[in-house]
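Every protein chain of the complex appears in place save one, which is left out.
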Amino acid sequence: MKVNVKVNGQNKVFNIEPGDYLLDTLRKENYLSVKKGCDNSSCGVCTVLFDGKPIKSCSLLTAKTEGHEVTTVEGIQKEADKLSDYFGAEGADQCGYCTPGMALSVHALKEENSNPSDEEIKEYLTGNLCRCTGYQSQHIAIRNYLEDK
Amino acid sequence: MKVVKHALPSVDGKGLMMGRPAYTDDLADPNSLIVKVLRSPHAYAKIVKIDTSKAEALEGVEIVLTYKDFDRRPHTRAGQGFPEPSPYDKFVLDQWVRYIGDETACVAAVDEETAQAALKLIEIEWDILEPILDFETALDNEILIHPEPEIFENFPIGFDPKRNLAAAYSMEVGNVEDSLKECDVVLEAQFFTQAQAHAAMEPHTVNARMDYQNRLVLYTSTQAPFHIRRIVSQSLDFPMSRIRVIKPRVGGGFGGKQHIHGELLVSTVTIKTGKPAKMVYTRKEVFESSFQRHPMRLDIKLGAMKDGTLKAINCHILSDTGAYGEHALTVFMVAGAKVLPLYNKVDSVKFYGDVVYTNHTSAGAYRGYGAIQGNFAIESAIDMLCEKLGVDPIEFREKNMMLKDETSPIFAIMGEGTEGTAMNMESCELGYCVSRGQELLKWKEKYPRVELADSKVRGVGMAIAMQGSGIPYIDMASATVKLNDDGFYNLLVGATDIGQGSDTVLAQIAAEALETTLDKIIVYSSDSDLTPFDTGAYASSTTYVSGNAVFKAAMDMKRAIVKEGALALGVKVEDIEYDGVVLKAGDKEITLKALSNRLYYSEDQKQLMITNSYFGTKSPPPFMAGFAEVEVDTETGEIKIVEYVSVVDCGTPINLALAKGQVEGGIVQGIGMAVYEEVLYTKTGKSINNNFLNYHIPTRKEINKLTTEFAESYEESGPFGAKSVGEIGIDTPPAAIANAVYNAVGVRIQTLPITPEKILAGILANKAKK
Partner (left out) sequence: MKINGYQTVKSLEEAYNLLNENKQNAIVAGGAWMRLSSKVIETAIDLSGLELDQIVETKDAFEIGAMATLRQVEKQEGLKNLYNGVLSKALSKIMGVPIRNVATIGGSIIGKYSFSDVLTPLLVMNVELEFYKKGKISLEDFLVSKDRSKDVLVKVIIKKEEAKAYFHKMQKTGLDFAVVNVAISKKADTFKIAVGARPSLVKFALEAMAFVNDAKEVTEEVILETALIAGKELKFGTNSKASEEYRRNIAMAYIKRGLREVIK
């Protein structure tokens, strides 16, 4: 089947199987910033924005994107560029595998709640696992980014 | 120092966050065949008959491989230097399968769906054998897990497959039995540590292609690209000169990617078909069919005098290596070698035990590498002993622990699989770490417990730890520095950045030595065709061993620049003053930029490119003290880690932010091991929690406050005074948290993980006693 979906502002037509999930479609279509980390929607490295809201692309059928908008980190380069400065300052990125998904979640958080508490930041990002950093440095970097420090 | 000891951003973090294709699967040939493995459903079985004809006939299937396609050539997947201290007990594919998830057959097809369908069409007649699933019953069991005659050890490691023994070892300094008799107090305790999964976010991934020279090019997510090249060549009997191994960005390793994973099967597919092929482990495969931490049973006896002098340590360990013996001996030995020297003033110490085979997923290298297991047992036992003695556990440690300029006889006796290397602690700030940690946690106000409202109690506990910095006389690293026109450099290293930031750290060392800025060092790791040899990213070796190689190569480069500058200016080398930018001699001067352009294009043209190597003759240990404050709910046993304080002596932290990242990342993995994580099996040996929904790595909600500081310390033998920092962070949480829980509620957990359920059972048992 065919789906019409806007990816990073561009209209696309994807040729898919009805059972395809968005993660696999995106990687096949060369959106390689979207990573795969698990088989059951539990790690968050595949996070993308669906109509501006963060979702795990491995948990959404591609068919459901018909007429909707999908954003990968390729679509928020400026924000990711800036956020990465804050991550860099705190040493909050190690292997980097979790960071494109994290950037999208942080971007969505900022849009939704520009002044979140520490608890709200944690709550919003729980679904984005990181095995390298121990989280605290990321937390500080994200808070500084949101406060534009 | 201008570049070193600063918190500079990593060289790759920005591009990775911005999503640039950089990891193994991002770089796969889009036309790759998809390689899938049929995994054993049995814990132990023999293939009586295997019929692949239906799978082969399926449209889109390119090749099906079974044990019949391989020579019986034993090897080890350990990914260590050659000859490995791990038994050669694995075949690429075998007629026997030894755990649920073991490789049985392999399919390559045009797409994932076809490959999956083909797996289902492979028909196997099994002879199902009775497995050994309880490691305490493995030794001398009548069931033999490795009866095959071809397997062997490279040199004596205690390998005795007729007894299900992958390795064994024993050593004694003094006479422990006699010492214990003289002690006022003897403590005996048994501990168990569990299997832990590495859980790197990027699954094990590899792809292969034949290039235009008909060479095999492998892209693989690995910690040891040069070992991969060697093992692929050895085990597939394919000329090493025709193999190129490229390590792209790696999404975390923690030891798990030191081993061979899909490389052998994917290489075989590509060699046999001539077509590109790739394999990405499913998360289930990562859990079930890669590697995990060795579970251990540790029996500890400590003897001390009433005045708080520790006299004797007796440590017996039984370790479970699972189906194959990767790192069997060495992880086991590190459990002693990187823990026991902490208490270097004892009269006698004995360390001995066995590493047995079972029909579980193989154990292998994992950050901490035995030290975390040993640390949990010894550091818990020390607290238990102190209680018996009625002495303060911190004072006790301060009295008995290793200090600067001291040594331990263990260093000379125990290495990793071989004899060790004697060394003095030329840098050791453990004393500072212990006292500073107390200040940071406000230990004196909080020890041992503070009762809060609503059935909550807070307790504090601590532990000390050490690790190593590379493997002396075994690990070799090298680095190449190349001067380009315009005056910037390439730094080519075999050292493997797997996310720990070694590219950045090594570039900082080069920049400092060359007196330039980080942006002038273009670092590249690792490609077996292009970068010089390095053993790989393991054993906490990169900063110290590879860093020393980079330092040497960079200093050579600086000398070469000065020499060329002298030539260009027509002066003597001794007359040159050079600050990394301008070469001056009296009133003559030339910039590095001009000089490098001259060397490329105008006069005395030549390429300056210098390689140097480093080969360690000691392994200076980093030290740390870890302090935990926990809050226990006395009605539910639930536990919250309120704060974790780490004070670390890693010599000079080359990059403050990244060093802190290594410590904190290690601490949180250690907290995971202490409290949340455990690989669980059913009674038939099937993994229960082979995904992130049921295997719980800490999320950001569990992490409340991490306080991390570094001691001022300088290791003469290290680059700019550095020692290692990659592993040490993981060692203390199990013991420190166990001690804190005991101090909070009087429940001593001796079997990891420290779950709410175990804590509550202890609280209820204590109540019943009263």
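Order of writing sets the chain letters: A and B. Residues in each chain are counted from 1.
We adopt the following convention: contacts are C-beta pairs under 8 Å (C-beta built on N, C-alpha and C of every residue); 3 or more make two chains touch, one makes a residue touch a chain.
Predicted model only: the values in this text are computed from it and were never measured.
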Chains on display which the left-out chain touches in the complete complex: A, B
Candidates B:N175, B:S602, B:N694 or B:N766 - the one touching the absent chain: B:N694
Per the touch definition above, residue among A:G37, A:G75, A:G88 or A:G127 touching the missing chain: A:G127
Chain B residues touching the omitted chain (full complex): 635-638, 676, 680, 688-689, 692-694, 696-702, 755-757, 760-761, 764
Chain not shown, touching residues in chain A: 1, 17-19, 21, 40-42, 44, 47, 50, 53-56, 58-61, 63-64, 66, 105, 123-129
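Rule of thumb we're sticking to: only the chains that are shown with their structure count from here on.
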Separation of mean Cα positions, chain B and chain A [Å, integer]: 29
Of all residues in chain B, those that touch chain A in their complex: 7-10, 12-14, 16-23, 25-26, 198-203, 249-254, 280, 282-284, 498-501, 655-658, 660-661, 664-669, 691-693, 697-701, 703, 705-706
Chain B-touching residues of chain A, taken from the complex the two chains share: 32-40, 42-43, 45, 72-74, 77, 80-81, 83-85, 87-100, 102-103, 122-123, 125-126, 129-139
